[in-house]
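A single protein chain has been removed from this complex, and every other one stays in its place.
Then we have subunit A:
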Amino acid sequence: MPAVVEMLGITKRFAGFTANDHINLVVEKGEIHALLGENGAGKSTLMNILFGLYQPDEGQIKIREKAVKITDPNMANDLGIGMVHQHFMLVEPFTVTENIVLGVEPTKGLKIDIAQAERKVSELSERYGLKVDPRARIKDISVGMQQRVEILKTLYRGAEILIFDEPTAVLTPQEIKELMEIMQNLVREGKTIIFITHKLKEIMAICDRVTIIRRGKYIDTVSINETNVDDLAAKMVGRHVSFTVEKTPPQPKGPVLEIRDLIVEGNRGVDALRGLSLEVKAGEILGVAGIEGNGQSELIEAITGLRKTKTGSIKLNGSEIQNQPPRKITERGVGHIPEDRHKRGLVLDYSIGENMVLQTYYKSPFAKTGVLQRNAIFEYARKLIKQFDVRTPSEDTPARALSGGNQQKGIIAREVDRNPDLLIAAQPTRGLDVGAIEFIHKKLVEQRDAGKAVLLLSLELDEILNVSDRIAVIYEGRIVGIVNPEETDHDQLGLMMAGGAKS
(Lines give C-alpha, C1' and ligand atoms only; values in the text may rest on other atoms or scores of the structure.)
Protein backbone atom coordinates (compact mmCIF):
# COMPACT_ATOMS: atom_id res chain seq x y z
CA MET A 1 0.00 0.00 0.00
CA PRO A 2 1.32 3.46 -0.84
CA ALA A 3 1.82 5.96 1.97
CA VAL A 4 -0.59 8.89 1.90
CA VAL A 5 0.87 10.74 4.84
CA GLU A 6 4.55 10.80 5.70
CA MET A 7 5.75 12.95 8.54
CA LEU A 8 9.48 12.47 8.84
CA GLY A 9 11.73 13.73 11.60
CA ILE A 10 9.21 16.30 12.74
CA THR A 11 10.52 18.54 15.51
CA LYS A 12 8.60 21.32 17.17
CA ARG A 13 9.96 23.39 20.03
CA PHE A 14 8.07 25.76 22.25
CA ALA A 15 9.70 28.18 24.63
CA GLY A 16 11.57 25.96 27.03
CA PHE A 17 10.60 22.48 25.86
CA THR A 18 10.43 20.26 22.82
CA ALA A 19 6.90 19.04 22.13
CA ASN A 20 7.92 16.89 19.17
CA ASP A 21 11.42 15.51 18.88
CA HIS A 22 12.11 13.89 15.50
CA ILE A 23 8.80 12.10 15.23
CA ASN A 24 7.96 9.83 12.31
CA LEU A 25 4.46 8.98 11.26
CA VAL A 26 3.79 7.07 8.07
CA VAL A 27 0.18 6.31 7.25
CA GLU A 28 -0.81 4.06 4.37
CA LYS A 29 -3.84 4.53 2.21
CA GLY A 30 -7.00 2.90 3.48
CA GLU A 31 -5.79 2.05 6.96
CA ILE A 32 -6.89 3.12 10.40
CA HIS A 33 -3.69 4.25 12.01
CA ALA A 34 -3.65 4.96 15.73
CA LEU A 35 -1.49 7.65 17.24
CA LEU A 36 -0.96 6.55 20.80
CA GLY A 37 0.57 8.48 23.67
CA GLU A 38 -0.05 9.72 27.17
CA ASN A 39 -1.64 13.09 27.87
CA GLY A 40 0.97 15.65 26.95
CA ALA A 41 3.06 13.24 24.86
CA GLY A 42 2.82 15.52 21.84
CA LYS A 43 -0.01 13.92 19.83
CA SER A 44 -2.00 17.12 19.44
CA THR A 45 1.09 19.11 18.49
CA LEU A 46 1.91 16.62 15.75
CA MET A 47 -1.63 16.70 14.39
CA ASN A 48 -1.76 20.48 14.54
CA ILE A 49 1.36 20.49 12.41
CA LEU A 50 -0.28 18.15 9.91
CA PHE A 51 -3.37 20.35 9.90
CA GLY A 52 -1.34 23.49 9.28
CA LEU A 53 -1.93 25.16 12.65
CA TYR A 54 1.75 24.96 13.64
CA GLN A 55 4.88 25.01 11.53
CA PRO A 56 7.50 22.37 12.31
CA ASP A 57 11.00 23.56 13.20
CA GLU A 58 12.54 20.56 11.48
CA GLY A 59 11.36 17.65 9.39
CA GLN A 60 9.46 16.99 6.23
CA ILE A 61 5.83 16.28 5.37
CA LYS A 62 4.81 14.35 2.30
CA ILE A 63 1.24 13.89 1.19
CA ARG A 64 0.70 11.24 -1.48
CA GLU A 65 4.48 11.07 -1.83
CA LYS A 66 4.81 14.75 -2.68
CA ALA A 67 6.68 17.03 -0.30
CA VAL A 68 4.41 19.81 0.96
CA LYS A 69 4.54 22.74 3.31
CA ILE A 70 1.21 23.09 5.04
CA THR A 71 0.92 26.68 6.15
CA ASP A 72 -2.71 26.89 7.23
CA PRO A 73 -5.82 24.72 7.72
CA ASN A 74 -7.28 25.79 4.38
CA MET A 75 -4.28 24.30 2.68
CA ALA A 76 -4.74 21.12 4.69
CA ASN A 77 -8.32 21.03 3.43
CA ASP A 78 -7.16 21.40 -0.14
CA LEU A 79 -4.81 18.47 0.37
CA GLY A 80 -7.79 16.40 1.51
CA ILE A 81 -6.97 16.43 5.21
CA GLY A 82 -9.92 16.81 7.56
CA MET A 83 -9.92 17.03 11.33
CA VAL A 84 -12.71 15.86 13.63
CA HIS A 85 -12.03 17.89 16.73
CA GLN A 86 -12.53 16.60 20.24
CA HIS A 87 -14.38 19.78 21.16
CA PHE A 88 -16.97 20.28 18.49
CA MET A 89 -16.95 23.47 16.49
CA LEU A 90 -20.64 23.77 15.73
CA VAL A 91 -23.12 26.63 15.74
CA GLU A 92 -25.81 25.42 18.13
CA PRO A 93 -28.92 27.16 16.79
CA PHE A 94 -28.08 26.25 13.17
CA THR A 95 -29.26 23.10 11.45
CA VAL A 96 -27.01 20.20 10.58
CA THR A 97 -26.81 21.24 6.94
CA GLU A 98 -26.17 24.88 7.74
CA ASN A 99 -23.26 23.83 9.93
CA ILE A 100 -21.83 21.53 7.31
CA VAL A 101 -21.84 24.06 4.49
CA LEU A 102 -20.60 26.92 6.69
CA GLY A 103 -17.81 28.60 4.74
CA VAL A 104 -18.41 26.66 1.51
CA GLU A 105 -22.07 27.48 0.92
CA PRO A 106 -23.45 26.52 -2.48
CA THR A 107 -25.27 29.54 -3.89
CA LYS A 108 -28.09 30.12 -6.29
CA GLY A 109 -27.97 33.77 -7.26
CA LEU A 110 -27.61 35.60 -3.98
CA LYS A 111 -29.25 32.88 -1.91
CA ILE A 112 -27.74 29.84 -0.31
CA ASP A 113 -28.97 26.77 -2.10
CA ILE A 114 -29.95 24.87 1.02
CA ALA A 115 -31.97 22.29 -0.89
CA GLN A 116 -28.97 21.24 -2.91
CA ALA A 117 -26.79 21.18 0.22
CA GLU A 118 -29.33 19.03 2.04
CA ARG A 119 -29.38 16.55 -0.82
CA LYS A 120 -25.63 16.27 -0.76
CA VAL A 121 -25.55 15.88 3.02
CA SER A 122 -28.19 13.14 2.90
CA GLU A 123 -26.27 11.38 0.20
CA LEU A 124 -23.02 11.44 2.14
CA SER A 125 -24.79 10.46 5.33
CA GLU A 126 -26.32 7.43 3.68
CA ARG A 127 -23.17 6.34 1.92
CA TYR A 128 -21.17 6.14 5.15
CA GLY A 129 -24.02 5.03 7.41
CA LEU A 130 -24.00 8.21 9.49
CA LYS A 131 -27.77 8.44 10.06
CA VAL A 132 -27.92 12.19 10.38
CA ASP A 133 -31.06 14.27 9.83
CA PRO A 134 -29.88 17.22 7.73
CA ARG A 135 -32.65 19.49 9.01
CA ALA A 136 -32.26 18.90 12.75
CA ARG A 137 -30.84 21.71 14.83
CA ILE A 138 -27.51 21.04 16.54
CA LYS A 139 -28.83 21.92 19.99
CA ASP A 140 -31.53 19.25 19.67
CA ILE A 141 -29.32 16.30 18.74
CA SER A 142 -27.17 13.99 20.85
CA VAL A 143 -23.44 14.32 21.34
CA GLY A 144 -22.85 11.26 19.19
CA MET A 145 -24.81 12.76 16.32
CA GLN A 146 -23.01 16.09 16.71
CA GLN A 147 -19.79 14.21 16.22
CA ARG A 148 -21.15 12.63 13.07
CA VAL A 149 -21.93 16.15 11.84
CA GLU A 150 -18.28 16.99 12.40
CA ILE A 151 -17.33 13.95 10.33
CA LEU A 152 -19.73 15.03 7.59
CA LYS A 153 -18.18 18.47 7.61
CA THR A 154 -14.83 17.01 6.63
CA LEU A 155 -16.37 14.64 4.05
CA TYR A 156 -18.37 17.48 2.51
CA ARG A 157 -15.11 19.32 1.96
CA GLY A 158 -13.70 16.31 0.17
CA ALA A 159 -11.43 14.98 2.89
CA GLU A 160 -9.60 11.77 2.08
CA ILE A 161 -7.50 11.67 5.23
CA LEU A 162 -9.50 12.08 8.43
CA ILE A 163 -7.91 12.89 11.77
CA PHE A 164 -10.02 11.85 14.74
CA ASP A 165 -8.83 13.64 17.88
CA GLU A 166 -9.80 11.49 20.87
CA PRO A 167 -13.26 10.96 19.45
CA THR A 168 -14.50 8.50 22.05
CA ALA A 169 -13.80 10.67 25.10
CA VAL A 170 -17.24 12.25 24.96
CA LEU A 171 -19.27 9.22 23.85
CA THR A 172 -21.35 6.59 25.63
CA PRO A 173 -20.41 2.93 25.10
CA GLN A 174 -23.24 2.51 22.59
CA GLU A 175 -22.12 5.57 20.66
CA ILE A 176 -18.55 4.31 20.65
CA LYS A 177 -19.75 1.10 19.03
CA GLU A 178 -21.55 3.10 16.35
CA LEU A 179 -18.52 5.30 15.75
CA MET A 180 -16.35 2.25 15.19
CA GLU A 181 -18.76 1.00 12.54
CA ILE A 182 -18.69 4.38 10.85
CA MET A 183 -14.91 4.38 10.84
CA GLN A 184 -14.91 0.97 9.20
CA ASN A 185 -17.37 2.21 6.59
CA LEU A 186 -15.13 5.15 5.85
CA VAL A 187 -12.12 2.95 5.32
CA ARG A 188 -14.11 0.58 3.14
CA GLU A 189 -14.95 3.55 0.92
CA GLY A 190 -11.27 4.32 0.51
CA LYS A 191 -10.68 6.92 3.20
CA THR A 192 -7.69 6.91 5.50
CA ILE A 193 -8.04 7.54 9.22
CA ILE A 194 -5.59 8.77 11.83
CA PHE A 195 -7.05 7.92 15.23
CA ILE A 196 -5.65 9.82 18.20
CA THR A 197 -6.35 8.08 21.47
CA HIS A 198 -4.93 6.64 24.64
CA LYS A 199 -7.55 3.92 24.96
CA LEU A 200 -5.82 0.65 24.19
CA LYS A 201 -8.90 -1.52 23.81
CA GLU A 202 -10.22 0.72 21.06
CA ILE A 203 -6.95 0.50 19.20
CA MET A 204 -6.94 -3.28 19.38
CA ALA A 205 -10.55 -3.39 18.23
CA ILE A 206 -10.35 -1.25 15.16
CA CYS A 207 -6.89 -0.14 14.05
CA ASP A 208 -4.50 -1.65 11.55
CA ARG A 209 -1.28 -0.14 12.80
CA VAL A 210 -0.27 2.06 15.67
CA THR A 211 2.46 4.65 16.15
CA ILE A 212 3.48 5.25 19.73
CA ILE A 213 5.06 8.45 21.00
CA ARG A 214 6.20 9.16 24.52
CA ARG A 215 7.17 12.55 25.96
CA GLY A 216 7.62 14.04 22.52
CA LYS A 217 9.77 11.20 21.19
CA TYR A 218 9.01 8.61 18.54
CA ILE A 219 8.96 5.11 20.08
CA ASP A 220 7.69 2.63 17.53
CA THR A 221 5.20 1.77 14.83
CA VAL A 222 3.66 -1.69 15.09
CA SER A 223 1.00 -3.71 13.39
CA ILE A 224 -1.96 -4.65 15.60
CA ASN A 225 -1.47 -8.34 14.75
CA GLU A 226 1.95 -8.27 16.33
CA THR A 227 1.11 -6.56 19.59
CA ASN A 228 -1.23 -6.65 22.55
CA VAL A 229 -2.60 -4.32 25.21
CA ASP A 230 0.20 -4.91 27.70
CA ASP A 231 2.88 -4.33 25.09
CA LEU A 232 1.24 -1.09 23.90
CA ALA A 233 0.81 0.17 27.45
CA ALA A 234 4.45 -0.52 28.24
CA LYS A 235 5.58 1.31 25.11
CA MET A 236 3.33 4.26 25.83
CA VAL A 237 4.27 4.70 29.49
CA GLY A 238 7.81 3.42 29.31
CA ARG A 239 7.45 0.74 31.95
CA HIS A 240 5.24 -2.22 32.71
CA VAL A 241 1.68 -1.20 33.60
CA SER A 242 -0.63 -3.39 35.59
CA PHE A 243 -4.28 -3.31 34.68
CA THR A 244 -5.51 -5.29 37.59
CA VAL A 245 -5.50 -3.34 40.81
CA GLU A 246 -3.32 -5.08 43.32
CA LYS A 247 -4.88 -5.16 46.74
CA THR A 248 -5.29 -7.33 49.76
CA PRO A 249 -8.73 -8.34 51.05
CA PRO A 250 -10.47 -5.44 52.78
CA GLN A 251 -10.67 -5.23 56.53
CA PRO A 252 -13.81 -3.19 57.04
CA LYS A 253 -14.57 -1.73 60.44
CA GLY A 254 -17.39 0.49 61.70
CA PRO A 255 -19.48 2.62 59.35
CA VAL A 256 -18.13 6.07 58.47
CA LEU A 257 -20.90 7.21 56.17
CA GLU A 258 -24.51 6.22 56.77
CA ILE A 259 -27.25 7.47 54.48
CA ARG A 260 -30.89 6.73 55.32
CA ASP A 261 -33.93 7.27 53.09
CA LEU A 262 -32.42 10.29 51.39
CA ILE A 263 -34.67 12.34 49.14
CA VAL A 264 -33.04 15.11 47.11
CA GLU A 265 -34.42 17.25 44.34
CA GLY A 266 -32.55 17.36 41.02
CA ASN A 267 -32.02 20.32 38.73
CA ARG A 268 -35.25 19.87 36.83
CA GLY A 269 -37.42 20.00 39.94
CA VAL A 270 -37.96 16.24 40.00
CA ASP A 271 -36.60 14.13 42.84
CA ALA A 272 -33.26 12.73 41.74
CA LEU A 273 -32.75 10.66 44.89
CA ARG A 274 -35.86 8.83 46.01
CA GLY A 275 -35.19 7.28 49.36
CA LEU A 276 -31.59 6.26 48.93
CA SER A 277 -29.84 4.34 51.69
CA LEU A 278 -26.15 3.51 51.71
CA GLU A 279 -23.35 2.67 54.10
CA VAL A 280 -19.59 2.95 53.67
CA LYS A 281 -17.34 1.38 56.29
CA ALA A 282 -13.89 2.36 57.37
CA GLY A 283 -11.33 0.34 55.42
CA GLU A 284 -13.41 -0.40 52.36
CA ILE A 285 -13.97 0.97 48.89
CA LEU A 286 -17.63 1.08 48.01
CA GLY A 287 -18.20 1.46 44.28
CA VAL A 288 -21.43 2.96 43.01
CA ALA A 289 -22.28 1.66 39.54
CA GLY A 290 -24.99 3.14 37.40
CA ILE A 291 -25.89 4.73 34.13
CA GLU A 292 -25.28 8.45 34.01
CA GLY A 293 -28.14 10.53 35.37
CA ASN A 294 -29.52 8.10 37.92
CA GLY A 295 -28.75 10.38 40.84
CA GLN A 296 -24.98 9.99 41.23
CA SER A 297 -24.22 13.70 40.95
CA GLU A 298 -26.99 14.63 43.34
CA LEU A 299 -25.78 12.03 45.82
CA ILE A 300 -22.30 13.52 45.90
CA GLU A 301 -23.61 17.06 46.12
CA ALA A 302 -25.88 16.13 49.01
CA ILE A 303 -23.07 14.48 50.97
CA THR A 304 -20.66 17.36 50.41
CA GLY A 305 -23.22 20.04 51.27
CA LEU A 306 -23.45 21.49 47.78
CA ARG A 307 -27.13 20.54 47.49
CA LYS A 308 -29.96 20.73 49.98
CA THR A 309 -31.73 17.53 50.98
CA LYS A 310 -35.48 17.20 51.44
CA THR A 311 -35.76 14.36 53.92
CA GLY A 312 -33.59 11.55 55.19
CA SER A 313 -30.29 11.67 56.99
CA ILE A 314 -26.59 11.61 56.15
CA LYS A 315 -24.36 10.66 59.06
CA LEU A 316 -20.60 11.00 59.15
CA ASN A 317 -18.97 9.14 62.03
CA GLY A 318 -22.34 9.02 63.74
CA SER A 319 -23.40 12.66 63.55
CA GLU A 320 -25.72 14.18 61.00
CA ILE A 321 -24.20 16.39 58.34
CA GLN A 322 -27.02 16.93 55.85
CA ASN A 323 -27.65 20.56 54.86
CA GLN A 324 -24.51 21.75 56.59
CA PRO A 325 -22.34 24.25 54.73
CA PRO A 326 -19.61 22.63 52.59
CA ARG A 327 -16.81 24.01 54.75
CA LYS A 328 -18.19 22.36 57.93
CA ILE A 329 -18.45 19.04 56.14
CA THR A 330 -14.94 19.36 54.74
CA GLU A 331 -13.57 20.16 58.17
CA ARG A 332 -15.33 17.16 59.64
CA GLY A 333 -13.27 14.90 57.42
CA VAL A 334 -14.71 14.57 53.94
CA GLY A 335 -12.41 14.68 50.93
CA HIS A 336 -13.90 14.99 47.49
CA ILE A 337 -12.40 14.41 44.06
CA PRO A 338 -15.11 16.09 41.97
CA GLU A 339 -16.42 14.63 38.73
CA ASP A 340 -15.82 17.84 36.80
CA ARG A 341 -12.33 18.97 37.73
CA HIS A 342 -12.51 22.18 35.72
CA LYS A 343 -15.82 23.26 37.13
CA ARG A 344 -15.42 22.27 40.77
CA GLY A 345 -11.94 20.99 41.39
CA LEU A 346 -9.64 23.80 40.38
CA VAL A 347 -9.45 27.52 39.99
CA LEU A 348 -7.72 27.25 36.62
CA ASP A 349 -6.37 30.80 36.73
CA TYR A 350 -4.68 30.18 40.07
CA SER A 351 -1.27 28.56 40.14
CA ILE A 352 -1.14 24.87 40.93
CA GLY A 353 0.43 25.87 44.25
CA GLU A 354 -2.49 28.10 45.19
CA ASN A 355 -4.88 25.33 44.20
CA MET A 356 -3.26 22.99 46.67
CA VAL A 357 -4.70 24.97 49.58
CA LEU A 358 -8.15 25.59 48.12
CA GLN A 359 -9.89 24.37 51.29
CA THR A 360 -7.16 25.10 53.82
CA TYR A 361 -5.86 28.54 52.81
CA TYR A 362 -7.29 30.18 55.95
CA LYS A 363 -5.63 27.80 58.38
CA SER A 364 -2.21 27.82 59.96
CA PRO A 365 0.47 27.56 58.62
CA PHE A 366 -0.96 28.85 55.33
CA ALA A 367 -2.41 31.98 56.91
CA LYS A 368 -1.66 34.04 59.98
CA THR A 369 -4.28 36.54 61.14
CA GLY A 370 -5.81 36.65 57.71
CA VAL A 371 -2.54 37.13 55.83
CA LEU A 372 -1.48 34.43 53.38
CA GLN A 373 1.89 32.85 54.07
CA ARG A 374 3.14 32.42 50.53
CA ASN A 375 6.28 30.56 51.52
CA ALA A 376 4.39 28.02 53.59
CA ILE A 377 1.85 27.51 50.81
CA PHE A 378 4.44 27.00 48.12
CA GLU A 379 6.61 24.81 50.28
CA TYR A 380 3.59 22.60 50.96
CA ALA A 381 2.73 22.61 47.26
CA ARG A 382 6.26 21.56 46.33
CA LYS A 383 5.99 18.68 48.78
CA LEU A 384 2.71 17.45 47.27
CA ILE A 385 3.93 17.93 43.71
CA LYS A 386 6.90 15.73 44.45
CA GLN A 387 5.00 13.15 46.46
CA PHE A 388 2.22 12.75 43.91
CA ASP A 389 4.41 13.14 40.83
CA VAL A 390 2.51 16.11 39.44
CA ARG A 391 4.40 17.10 36.31
CA THR A 392 4.56 20.86 36.25
CA PRO A 393 7.37 23.31 35.46
CA SER A 394 6.90 24.85 38.91
CA GLU A 395 4.37 25.34 41.68
CA ASP A 396 3.81 28.83 40.25
CA THR A 397 2.49 27.53 36.92
CA PRO A 398 -1.19 28.24 36.32
CA ALA A 399 -3.32 25.11 36.79
CA ARG A 400 -4.75 25.79 33.33
CA ALA A 401 -1.37 25.04 31.73
CA LEU A 402 -1.16 21.49 33.13
CA SER A 403 -2.35 18.40 31.29
CA GLY A 404 -5.58 16.77 32.47
CA GLY A 405 -3.79 13.94 34.19
CA ASN A 406 -1.55 16.25 36.13
CA GLN A 407 -4.42 18.49 37.10
CA GLN A 408 -6.18 15.42 38.45
CA LYS A 409 -3.08 14.31 40.33
CA GLY A 410 -2.97 17.76 41.89
CA ILE A 411 -6.55 17.45 43.11
CA ILE A 412 -5.95 13.97 44.44
CA ALA A 413 -2.82 15.14 46.24
CA ARG A 414 -4.82 17.90 47.90
CA GLU A 415 -7.74 15.71 48.90
CA VAL A 416 -5.74 12.71 50.07
CA ASP A 417 -3.19 14.75 52.01
CA ARG A 418 -5.93 16.29 54.12
CA ASN A 419 -6.35 12.73 55.35
CA PRO A 420 -10.16 12.64 55.33
CA ASP A 421 -12.15 9.87 57.03
CA LEU A 422 -14.34 9.67 53.94
CA LEU A 423 -12.90 10.14 50.46
CA ILE A 424 -15.40 10.59 47.65
CA ALA A 425 -13.91 9.91 44.23
CA ALA A 426 -16.24 10.76 41.37
CA GLN A 427 -15.05 9.60 37.96
CA PRO A 428 -11.50 10.03 39.18
CA THR A 429 -9.88 8.69 36.01
CA ARG A 430 -12.10 10.13 33.30
CA GLY A 431 -10.05 11.11 30.28
CA LEU A 432 -6.75 9.96 31.78
CA ASP A 433 -4.17 7.62 30.31
CA VAL A 434 -3.28 4.21 31.72
CA GLY A 435 -0.28 5.39 33.69
CA ALA A 436 -2.29 8.01 35.54
CA ILE A 437 -5.19 5.62 36.05
CA GLU A 438 -2.92 3.05 37.65
CA PHE A 439 -1.49 5.71 39.96
CA ILE A 440 -4.91 6.98 41.04
CA HIS A 441 -6.27 3.49 41.72
CA LYS A 442 -3.23 2.77 43.83
CA LYS A 443 -3.86 5.92 45.88
CA LEU A 444 -7.49 4.95 46.48
CA VAL A 445 -6.44 1.53 47.71
CA GLU A 446 -3.79 3.12 49.95
CA GLN A 447 -6.46 5.26 51.56
CA ARG A 448 -8.56 2.19 52.16
CA ASP A 449 -5.64 0.33 53.67
CA ALA A 450 -5.04 3.28 55.98
CA GLY A 451 -8.51 2.61 57.41
CA LYS A 452 -10.39 5.32 55.54
CA ALA A 453 -13.75 4.94 53.87
CA VAL A 454 -13.70 5.43 50.10
CA LEU A 455 -16.81 6.07 48.03
CA LEU A 456 -16.09 5.57 44.34
CA LEU A 457 -18.53 6.65 41.66
CA SER A 458 -17.76 5.74 38.10
CA LEU A 459 -19.46 5.13 34.79
CA GLU A 460 -16.67 2.73 33.78
CA LEU A 461 -17.68 -0.75 34.82
CA ASP A 462 -14.12 -2.03 34.61
CA GLU A 463 -13.02 0.57 37.11
CA ILE A 464 -15.86 -0.30 39.48
CA LEU A 465 -15.14 -4.02 39.20
CA ASN A 466 -11.40 -3.64 39.62
CA VAL A 467 -11.21 -1.19 42.48
CA SER A 468 -14.29 -1.73 44.65
CA ASP A 469 -14.63 -4.06 47.63
CA ARG A 470 -18.41 -3.87 47.43
CA ILE A 471 -20.56 -2.55 44.60
CA ALA A 472 -23.81 -0.68 45.08
CA VAL A 473 -25.94 -0.30 41.97
CA ILE A 474 -27.87 2.93 41.66
CA TYR A 475 -30.97 3.16 39.55
CA GLU A 476 -33.46 6.01 39.43
CA GLY A 477 -32.28 7.50 42.69
CA ARG A 478 -32.21 4.32 44.75
CA ILE A 479 -29.68 1.65 45.53
CA VAL A 480 -31.20 -1.42 43.89
CA GLY A 481 -28.66 -3.94 45.04
CA ILE A 482 -25.29 -4.54 46.65
CA VAL A 483 -23.02 -7.11 45.05
CA ASN A 484 -19.57 -8.54 45.60
CA PRO A 485 -17.21 -7.75 42.71
CA GLU A 486 -15.79 -11.28 42.79
CA GLU A 487 -19.22 -12.78 42.28
CA THR A 488 -20.53 -10.54 39.55
CA ASP A 489 -19.77 -9.52 35.99
CA HIS A 490 -20.60 -6.93 33.35
CA ASP A 491 -23.81 -8.64 32.34
CA GLN A 492 -25.31 -8.86 35.79
CA LEU A 493 -24.31 -5.30 36.65
CA GLY A 494 -25.59 -4.06 33.31
CA LEU A 495 -28.94 -5.68 33.95
CA MET A 496 -29.20 -4.17 37.41
CA MET A 497 -28.14 -0.75 36.16
CA ALA A 498 -30.93 -0.88 33.61
CA GLY A 499 -33.48 -1.55 36.33
CA GLY A 500 -33.65 -5.35 36.04
CA ALA A 501 -33.91 -7.22 39.32
CA LYS A 502 -30.87 -8.73 40.96
CA SER A 503 -30.55 -12.29 39.75
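Here is the rule we use: a contact is a pair of C-beta atoms (placed from the backbone, for glycine too) under 8 Å apart; a residue touches a chain by one contact, two chains touch by 3 or more; residues count from 1.
In this text, contacts and distances are computed from a predicted model.
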item: Among "ABC transporter permease", "Hydantoinase/oxoprolinase family protein", "Beta-ketoacyl-[acyl-carrier-protein] synthase family protein" or "NifU-like protein", the UniProt name of the subunit that does not appear here; value: "ABC transporter permease"
item: Identified contact with the non-displayed chain, of A:311, A:394, A:419 or A:484; value: A:394
item: Residue, one of A:106, A:293 or A:325, that touches the chain absent here; value: A:325
item: Listed residues A:88, A:350 or A:439, member touching the removed chain; value: A:350
item: Hidden partner chain, residues of subunit A it touches; value: 15, 304, 306, 325-328, 330-331, 336, 338, 343-351, 354, 358-359, 361-362, 367, 370-372, 393-394, 396-398, 401
